[in-house]
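Below is one structure, written out as structure tokens; comments come after it.
What you see is the complex with one protein chain gone and the rest in place.
Up next, chain A:
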Amino acid sequence: MFKKLIEKGIEKSPWLLHINTGSCNGCDIELVSVITPRYDAERMGFKLAGTPRHADIVVVSGPITSQSKERLVRTLAQVPDPKVVVSIGSCPRSCNVFHGSYSVEGPLDRYCDVDVSIAGCPPKPEAIIDGLAKAVEILKTKRRGK
């Protein structure tokens, strides 16, 4: 029964950590609109955490620049298990228009396993909420598999 209660908690209270790895701020603003009154993802329990130690879902936006690569890997290592990585926008998938730049070392799946990837430049807030809901499902299966 205790296990079931914890699973319920994991389903209802996923905390997000947002990492910007050289994004143009477009996706960041869409993410902000997800957690502010218009879309209010807090009603599903989503909350922005200040530090990687508190996070369950890591949201990455932007092509991985060479400056942010090392920081990204170090931050991801600090997140306690179970954790899920979600990429927002086209940049972490394919580097988008920044592909081939001398300072871009993406895409994201070179450095970690990406569980959910939300497409769009930038994706709509509805799409982000949908992706986060899928991420919660993956979080639950990861907790069960442990």
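Convention: contacts are C-beta pairs under 8 Å (C-beta built on N, C-alpha and C of every residue); 3 or more make two chains touch, one makes a residue touch a chain; residues count from 1.
Definition applied: contacts and distances are computed from a predicted model.
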item: Name under which UniProt lists the unshown chain, selected from "Metal ABC transporter permease", "3-isopropylmalate dehydratase large subunit", "Cell division ATP-binding protein FtsE" or "Hydrogenase"; value: "Hydrogenase"
item: For chain A, the residues touching the chain missing from this view; value: 5-10, 12-14, 37, 40, 42-45, 48-51, 53-54, 56, 78, 80-82, 143
